[in-house]
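Missing here is one protein chain; the remaining ones are kept as they sit in the complex.
The chains carry the letters A, B, C and D, assigned in the order they are written, with residues numbered from 1 in each.
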Amino acid sequence: MTAPVGIREAPGENAPRLLEVEAMTVAFGGVTAVDGLSFGVNEGEVLSVIGPNGAGKTSAFNCITGFYKPSGGHVRLGGVDITGKRPARIAAMGVARTFQNLRLFGELSVLDNVRAGMHVRIKQNAFDAILHTPRYHRSEQEATDEANRWLDFVGSRGNRYNEVRNLPYGEQRRVEIARALAREPRMLLLDEPAAGLNHNEKEQLLDLLRRISDLGTAVVLIEHDMGLVMQVSERIVVLNYGREIADGTPTQIRSNPAVIEAYLGAGDDVEEEAEKIAHQSDDQIFGRTEGEQA
Amino acid sequence: MSNVLEVRDLVVSYGKVEALRGLSLTVGDGETVSLLGNNGAGKSTTVGAISGVVRVTSGTITAFGKDVTNAKPWDLVEMGIIHVPEGRRIFSRLTVHENLQIGGYAVSDTSVINQRIKQVYSLLPRLAERRSQQGGTLSGGEQQMLAIGRAMVSGPKLLMLDEPSMGLAPLMVAQVMDVVRDIREQGTSVLLIEQNARSALRVATRGYVIDSGVVTIEAPAEQLRADPRVVEAYLGK
Amino acid sequence: GGGGLTSDSQGGAAATTGDILLGMVTPLSGSSAAIGPYMKNGAQLAINELNASGGVLGRQLKLVAEDEGCDPKTAAAAAAKLVTAGISVSVGGYCSSATLPTLSIFGKANIPMIIPAANSTDLIKDKLPNVFLLNGTGAQQAQAAADFMKSAGLKAAALVDDNTSYSKDITTRTAKDLEGQSTKVVNQQSVTAGEQDYSAAVTAILRANPDIVYWTGYYQEGGLIIKQLRAAGYKGKIMVADGSVDKQLVTIAGKDNAQGVLATMTQTPQTIPGGETWIASYKKAFNADPGPYSTQSYDAVRVAAEAIKNAGNTNGKDVIAALEKIDGFKIFSGSLKFTPEHTLTNGGFDILVVKGDDFALNN
Amino acid sequence: MSIDDGSRPERPSNSSANRSRPDAADASGFVNAVDDRGDTKVALAGSGLAPGKASTVNPLSRLISHPLFGLVVVVLAIALPFINSSAYTIRISTDALIFVMLAVGLNIVVGYCGLLDLGYAAFFAIGAYTAGVLTTTFGWPVIATIPFVVVAAVIGGVLIGGPTLRLRSDYLAIVTLGFGEIVRITANNLDFTGGPNGVFGIPDFGDFGLRADIATYWVVTVVVGLAVLASARLGRGRLGRAWRFVREDEDAAEAMGIHTYQVKFAAYVTGAIFGGLAGVLFAVHQTAISPPSFNFLYSALILMAVVLGGMGSTPGVVVGAIVIALLPELLRGAENWRYLVFGVLLIVVMIFRPQGIWPHRVGEKPAKARRKRVVEDEPEVIP
Partner (left out) sequence: MDFEYLLQLILNGLFVGSFYGLVALGYSMVYGIIKLLNFAHGDIYMLGAFSGYTLLTIGAGVIGGQASIAVLVVIMLIAMVLTGTVGLILERVAYRPLRGAPRLSVLITAVGASFALEYGIAVSFGPNPRVYPVRLGNEAFTIFGARLTYAQLAMMLIAVALMIGLDQAVRRTRSGRAMRAISQDPKACLLMGINVDSVITRTFFIGSALAGAAGVMSGAYYGKIDFLMGFIIGLKAFTAAVIGGIGNLRGAVLGAIVLGLLESFGTAWLGSEWRDVFAFGFLILFLTVRPTGLLGERVTERV
């Protein structure tokens, strides 16, 4: 089975970090949402960012993607400084994201939404569109085909000419991911993709995340669903009050007392979750990526 | 035990789509009832119909012994039927404090409002920290707390929470559930919609499973937790 | 259907039987809507009189009035509608800017235009053969105003217009006429019509300290400006142009404020001997007072009828030739003879003055 | 909702209004006391599969979205003089066509891109005056002025759009309104634009041996037809989609790598060019142009045509423009009643068709694509 885009080479041992966040700070008036945060993302890895509500996870995403201007620190993508660049620039450099609250183009069709992801790659100008040149037809056809492939990839079913806002929630989530994937990103940032999904849909999401990772795309995930996080992540960064309080493998994180105190709590939920995870071998959790662990 | 809420054969349609097709449920005095169901099963529609923001096509809703089918939302709030909507819907450009004040809109006595706001602050200290910040700038979890706090200021007798744990950190989920428990202990009846069935069934006394607009299972919470159908669909094996 | 598509298919042979249609493009809606009825009634009065005495060439006259709303596009459509209706002569035209685009429409259809109100010299700039102005032009009025200022020994004048072509035409020409003369223009400005507060303009005028303020717009704003000038303590003379000569000016300004306000104006029924009978018949026919341009419209119809009669048919070319030949035909502003530019030989502007509730001849 | 009111609850939360249903009530910032919504296209409960629902367009709209339909309309327009060649018919039809061009141009700005422009007549004026002054003062043929008109319109668009396109929609509205007024007043006050009387004696394109007004009519028909086609096609291409993305959600568009400012700018400038070219046609048709033709009311009328027809929908906007252009003519005899009736009709139409007479529909797709989907309904799963 062919994947929609060429699978990128898995990076070697000493591959440079794809993303480097260095001492990033964001403050709003009195509130310091992100406070000297540093972390990195490797090519192709699945990294989760977790932390209590208001810890600054979304703010950190917003800084990386250019929606907020950090008041201090640097963000580097593949060695290039992207601090303070406009979101469109950063996106064009291969960073795609979803939003914590869905931000689809509600009145447009599912297909159009996904084609937005390909926008910068569609080879066509205004004159082609007006004159309906062969180039226009070719590029439109390619875009449509590719959009369809991405929708298939995320497992979106149903009518693709429908207005996207009429779709059920779970379906919209998928479309948003398909749209981000269509960007063909080197790195995909997902902000709470599992929120509001039911159990079955979460299972499907888990599967999807693994397939995305298989494409070689780095995935950075903000998520409160520990079941999902523990199963999919290779590495977890934990934030609290805008600072990093832990960074490690799921196994390390779930037994880290600081994390338990600030985030997981000693609730039965977590215990149950932990139990569940304990029964699985690490192999099962990390799938094929196990070998790349440091 | 008398029922604070009785819903009989409720039908609601959006245009051609029938979201509810003869749904019935009851909430007893002091009970915490949980509604489970897939995405789009009709849970939000049910509470919307109860709180008067969704028009009922047929069926009856009785609250505190009065027929309140298609009553005006503001009259229902005055009766103490408070609905914390899906997605929080806090006022993004009012401050946290003003949001809480709006919560007390139906209460005419300012001292009562202030008293309750104080209680909310002590129960949810994070809100006190952020009291003069604009609601829209809160993090997702903070907004959820604000939504619940806002509902509490209006002095609910029947509190309906639509997916209050969505987007909350595990610790916070536990906290919210604790708050729900506290509210119940103060004698308020609660109708709780949750995707997080595990937590919901832990605080609920009774539960309903809704599918495509009708109730398919009704049972006490412990029983639901054990029901294989529920386990399979909502709890995970 | 109707008419061919080729270049020579318009303005074909004129009908020789049935009513003779006279067209009038005039504002019946919009901010100048008040004027339309005055013009329409004036023209209708003339038609009634002519028809009562047997019509022209044995045929009855009929007025077809179309709204222009003082909007060029609407005016052009109105003109086209009149062409389609088959009018023989156009006796309308109020707003100059709305009349301009009708020139070529009537021109291509070979229809003579006797324009009773619009009087911008731009209308005759292109020397179109079918365009005749029956109202004194801005140039003539400006001359009258300038002459008055000089002869009254006024040292400083402020000229205020409402930024429409009619009005601005008069101020610019007055300013030109006063160049190098004993009266200096100390302030010249254009206010926006349709507003209520002109205090900013008034303040500027007062600061320039003129002996006379000449307002060349319409009476609605004119009344307000007079009132505001007086309220601001202005004690000098005020003069208005013909667009403001209306009783309403006095009402709006307030009787006290308006006393002694001068005006440049062509002859009106009020100022010529025997005018009262005309006013009476107008009142009788329409149960209303005549207003601005009633007389000119009345005259336009009579001139048109005269030309058709002299031409012996309604063919545009012949009527135009007849119009050019008219000499000594009595109209309100005197005896008619068109200049080679198709304007009145004699603008016939007098100076009026407000006495009591209305304007009277200044002596 | 197309025009962002800037008050999107910044953070409705995880789901909120977007959640799986069309909730126009939130979108407009209004609410019905009771959520009593009419028929909407909604996915069936929980299923996620709404097979073919929205693509089953009703036969009428399929007919009119058919490419041949446009052709038929164009042929009819060209044939008009053979049916009725009276000066009046030709004149008001030409007026209406020019108005169509304006509406189609404004539709790019408002309908596609969601920028509220209340001063669109400014570009119309710029085009008309550029053509008017160049032809009358310098004796150029009209055709030769066109490049200059385009340049002038673009300069106008850049001057006003450049600094202000970052503004929120209602602020943009007043800025554009102000710009419209500035252009009109300036034309009124300057000498080379002819002051209040404007420019007159503007020549036409030549009569090609035809009656002059009919020659102009045909030229206008062809130009406007091409403009309508161009705008419809632009709307469907890459840039057109980008406009819609920006209209729907600027942040999301940015996140997709779309430089939203440039995209808005492109819409604004394209609109300006359409307006400018319409101005040339107007100048030729009127032979005399003056400031009152370009006042705020005229901008409002063009906007009305767009909204009344259906924002973002080319056939809708064409219909809207024809209605707005011809209705006052049809009511001509009513004098002052005319605008009273016009006003009441506007209200009535909007109440009964709040989305416009002929709203833009998602889901109308070429027949080819429709067939394709049938095959793909059971998607192959890519591992």
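Note that in this section a residue touches a chain if its C-beta (ideal position, glycine included) is under 8 Å from a C-beta of that chain, and two chains touch if they have at least 3 such contacts.
Not measured: the values here are computed from a predicted model.
Residue-wise, the contact with the chain that is not shown comes from C:Thr192, picked out of C:Gln60, C:Thr192 or C:Thr345.
For the chain left out of this panel, the touching residue among D:Thr94, D:Thr130, D:Thr145 or D:Asn188 is D:Asn188.
Hidden from this view is one chain, which touches chain D at 1-3, 5-7, 9-11, 24-33, 35, 37, 110, 116, 160, 163-164, 166-168, 170-171, 173-175, 177-179, 181-182, 185-186, 188-189, 251, 296, 300, 303-304, 307-308, 311, 336-340, 342-347, 350-351, 354-356. Along chain C, the points of touch with the absent chain fall at residues 29-31, 33-34, 160, 163, 189-192, 194-197, 199-201, 203-204, 207, 220, 223-224, 227, 230-233, 248, 251-254, 257. Within the entire complex, the positions of chain B that touch the omitted partner chain are 51-53, 72-74, 76-78, 82-85, 89-94, 98, 101-103, 105-106, 134, 136-137, 150, 154.
FYI, only the chains that are shown with their structure count from here on.
Taking A-D and C-D together, the chain pair joined by more C-beta contacts is A-D.
Inter-chain spacing, taken between the CA centroids of chain A and chain C, is 75 Å. For the pair chain C and chain D, the distance between C-alpha centroids works out to 39 Å.
Multi-chain contact residues of chain B, defined as those touching 2 or more other chains: 38-40, 87, 137-138, 140, 144, 166-167. Multi-chain contact residues of chain D, defined as those touching 2 or more other chains: 11-16, 19-21, 40, 42-43, 46-47.
Taken in their complex, chain A has these residues touching chain B: 28-29, 31, 50-55, 58, 100-101, 168-170, 192, 195-201, 203, 224, 226-227, 262-265, 267-270, 272. The residues of chain D lying in touch with chain C in their complex are 81-92, 95, 188-189, 194-198, 200-201, 207, 209-214, 285-293, 328-329, 332, 335-336, 338-339. Partner chain D is touched in their complex by these residues of chain C: 1-7, 9-10, 28-29, 33, 36, 66-67, 70-74, 76-78, 80-81, 83-84, 95-98, 100-101, 103-105, 108-109, 120, 122, 125-126, 163-165, 167-169, 190.
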